[in-house]
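Every protein chain of the complex appears in place save one, which is left out.
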Amino acid sequence: MTLLSIEHLNSHFMTVDGIVRAVDDVSLEIGENETLGLVGESGCGKTVLALSLLRLLSENTKTDGRVIYKGRDLLKLNEKELRGVRGKEIAHIFQNPLSSLNPVLTVGFQISEPFLRHQGLKKSIANSRAVQMLGLVRIPSAPDRAKEYPHEFSGGMRQRAMIAMGLACSPSLIIADEPTRGLDVTIQAQIVELMKDLIKNSGASMLLITHDLSLAAQLCDKVAVMYSGEIVEYADIKEFFKGPAHPYARSFLESVPSRGMKPIRGISPSLINPPPGCRFHPRCDCSMDICKSVHPPLTEVKDGQHARCLLYA
Amino acid sequence: MLNNILKRLGIFCLVLTVSTSLVFFMLHSLPGENAEVMAKYIFLGNVELNPSNEEVQLVKEKFDLDRSLLSQYYSWATNAFHGDLGRSYKTNAHVLEEILIRLPATITLALIAVLMSLLIGMPLGILAAVKQNSTTDYLCSATAVLGISMPNFWLALLLIMVFSLALKLTPTIGYGGPSHLILPVVTLGTATTAVVMRLTRSSTLEVMRQDYIRTARGKGLDHRDIMITHSLKNALIPIITMVGLEFGHLLGGAVIIETIFAWPGIGRLLIDSISARDIPVIQGTVLFITLMYMLLNFTIDILYPIFDPRIGGS
Partner (left out) sequence: MTLAKSRNMDEFLKNRASVAGLIVILMLITAAILADFIAPYDTDKIALKEKLKSPSWEHPMGTDQLGRDVLSRMIYGTRTTFELSILVVALTSTFGVFIGIIAGYFRGVIDEILMRLIDVLLAFPSIILALVIIGALGPGMINTIVAISLVGWLFYARVARATTLSIREKEYIEGARAMGCSDGYICLRYVLPNCLPPIIVLMTLNLGSVILSIAALGYLGLGAQPPTPEWGSMLNEGREYLRDCPWLCVFPGLMIMLAVLAFNFIGDGLRDAIDPRQMVIK
């Protein structure tokens, strides 16, 4: 069963230098009880894609396409209907917890807000539920910690608090943006374990956004690779790690430390003026003449594995 | 927390000592001047006439004015510490008493003006920020620039012209019931209101750009909750700091406005004493104006952690 399907999604925004096409004709599906990993280099449009789903981008962004969640197009809901979805049906765990938590409100209050808003609980009850949530994400002496402010938390604890906030109303879909970024390796491992458990117990689906393939390997069922605003590969996680089809996905996998840390030559293309034809061709080792002019479609390479490359067209 | 208060208290005393001595030295910087002014009052009873050399010399000896400035300041400070600010050259009244009689009038005026600027400036600033780049926003900004550029003494005269002389709605000048307060408060509060409005607008806009506002939207909170719970508390922090600093300008403005409206506060006392070269009164009023300004800022510093938990906590 499909829980969320993204169809031909575009997100563009105006800057002084031109139109940035951060998300360009992206279609993806997330099934119930499924975790999809969206991977790619920084600046490829992953975060913008995630923010487009709940329309959390600033007002100068133009988003079109369809985001169908349980039969409703999220892009067509009015503000009020959308507020009913945000935090209740679909939760967003933002990157960079330090700036994403309000510095002048206690952590406990910030976690209790979804309860107050969506379940109409009384303040005291919402508060004790927030403490429960903090316990669930394994923060020791949660009742005391709930009264503290974000700056009194360590980096790992702030990330846990963000997760607790996302899980508060038992959403059906969690969008987690770089949940392990900037954390020590040991803390990262703890967060991964925690997320694994929570996903398994809650039965929620998840869209995991990361540049860290090893994290995707541990948490995801499927993986989509994004490059220059487009999906260039979409596959089952096992198939993907057996052998990525797209040359970029292959290079990306080889750039991981455990796999030789081989850098990809060249620089990421601009999202304002992407190269014509295949957007990866200037950096690609398998580039052919035709790649310079023809923009490849996303084609099925083998069972369930898709790639946007003229080698398979 | 206690440590912080003690540290602030130390700085407070230091600044007070340095600033009073600075004022003292400035007022006594012209050699012989002080004695001459005193002699004018003692022997001639009028600041316009010139005393003879013998008379000046007599005053110098009597009041021991040939001592070094430092020792003169020391005696002034010791006396001041014991509540004795000396006597007015002109009226021979106790300076402290003169000031204490007038202090409530000034405090009333200043506090109500601050209150007015917050109650009007903050909502308008938030409105301008929420409706950024709309006509409302431009209108607010234009009014604010006008409010800042308008000389307060001129505003006072215009208000008197319109509301007292033409419409006869308010008393012209003087001190009495609440109706006497209207024009002075409006005059004094206008510039501060404009400053508060501008700062509220810019700090609200700054806060609205922050990641945690996006988090709040992601939780499904509505606009009102986001503004009140998440934005206002953050936007308030720079406003509180600014109100403390702006209070200085306000006290400066009060000096002029009290003179215009014949408001019996210490600002008017200061101007009168400057015209009369009544040095002990000048020194005393400046001490109290500085004290008021510093006390407010001291209080704000102490209360700061309530508004910003990142500061001064454990």
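Just so it is clear, A and B label the chains in written order, and each chain counts residues from 1 on its own.
One rule holds for everything that comes next: a residue touches a chain if its C-beta (ideal position, glycine included) is under 8 Å from a C-beta of that chain, and two chains touch if they have at least 3 such contacts.
Since the model is a prediction, treat every value here as computed from it, not as a measurement.
**Q** Could you list, sorted by label, every displayed chain in contact with the chain left out?
**A** Counting the whole assembly, the omitted chain is in touch with B.
**Q** Just to verify: which one of B:93, B:115, B:145 or B:228 makes contact with the chain not shown?
**A** Only one listed residue reaches the unshown chain, and that is B:145.
**Q** Which residue, B:49, B:100, B:139 or B:165, contacts the hidden chain when the whole complex is considered?
**A** Residue touching the chain left out of view: B:165.
**Q** Using the touch definition from the top, which of B:23, B:120 or B:205 touches the missing chain?
**A** Going through B:23, B:120 or B:205 one by one, B:23 is the residue touching the chain not shown.
**Q** Since one chain has been left out of the picture, which residues of chain B touch it in the full complex?
**A** 15, 18-19, 22-23, 26-30, 33, 145-146, 148-151, 153-154, 157-158, 160-161, 165, 245, 248-253, 255-256, 259-260, 270-271, 273-275, 277, 279, 282, 286, 289-290, 293-294
Methods note: only the chains that are shown with their structure count from here on.
**Q** Need the CA-centroid distance for the pair chain A / chain B, whole Å please.
**A** It comes to 54 Å between the two C-alpha centres.
**Q** Touching chain A in the complex: which residues of chain B?
**A** It is residues 210-212, 214-222, 225, 229-230, 233-234, 237, 307-310, 313 of chain B that touch chain A.
**Q** Tell me, which parts of chain A touch chain B in their complex?
**A** Residues 51, 54, 56, 80, 83-88, 91-92, 94, 96, 99-105, 110, 113-114, 117-118, 149, 151-152, 165 of chain A touch chain B in their complex.
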